[in-house]
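Left out: one protein chain. Kept in place: all the others.
Residue numbering begins at 1 within each chain, and the chains themselves are lettered A and B in the order written.
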Amino acid sequence: MYSIVYTTTSSKEEASKIARELVEKKLAACVNIHPIESVYPWEGNIEEDKEFALSIKTVTSGIQEVTENIRKMHSYELPAIISWKISGEEKYLEWISDNVK
Amino acid sequence: MYSIVYTTTSSKEEASKIARELVEKKLAACVNIHPIESVYPWEGNIEEDKEFALSIKTVTSGIQEVTENIRKMHSYELPAIISWKISGEEKYLEWISDNVK
Partner (left out) sequence: MYSIVYTTTSSKEEASKIARELVEKKLAACVNIHPIESVYPWEGNIEEDKEFALSIKTVTSGIQEVTENIRKMHSYELPAIISWKISGEEKYLEWISDNVK
């Protein structure tokens, strides 16, 4: 089974660093990064910050290790890490499998 | 259980207004906004418009109230409102729970 793991960072550099390290370690087959604005509560106020979102394509069995690696690399104390299961074109899913350990 | 609710607006201002109000009312813990181009059929033609997408992180039990609030605030007669269930890092999911009512 396959999943997208989604997380956000405060800079493009941090997003790239996490993406490259997950792909180098064969924990993810491909990562898509895009800029976002994030709206969330903080100490009684509503904050609105520029961030970057990572959509990490991997195998569902690897989510735990992806999560641990993101937490180690990430500058936030509590990074947003969520995931959902995906289906896909058979050959592309095989390519994901071939590119994760 | 937790979900992403996804909707689109015609302006950045409307996206921010909806995001802030959902977070203020504790209907969502966090909203990520990003610009998109939307391709859809309209009166026999194919339209291509700039829009903004909101990815709203909330509890699955709150989707109905999130939907009603979006429809009240939204300038479209029929806004796109879809959702899907998510898993996630345990502490981050707790943070979502703590920030919705």
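Here is the rule we use: a residue touches a chain if its C-beta (ideal position, glycine included) is under 8 Å from a C-beta of that chain, and two chains touch if they have at least 3 such contacts.
Since we're looking at a predicted model, the values are computed, not measured.
Across A:Ile46, A:Met73 or A:Ile86, the residue that sits in touch with the chain not pictured is A:Ile86. Where subunit A meets the omitted chain, the residues involved are 2, 4, 16, 19-20, 23-24, 29-34, 55, 57, 84-89, 91-93, 95, 99. Within the entire complex, the positions of subunit B that touch the omitted partner chain are 8, 34-41, 46, 48, 51, 53, 63, 67, 71, 78-84.
Keep in mind that, in the parts below, only the chains that are shown with their structure count from here on.
Each chain gets a centre from the mean of its Cα atoms; for subunit A and subunit B, those two points are 20 Å apart.
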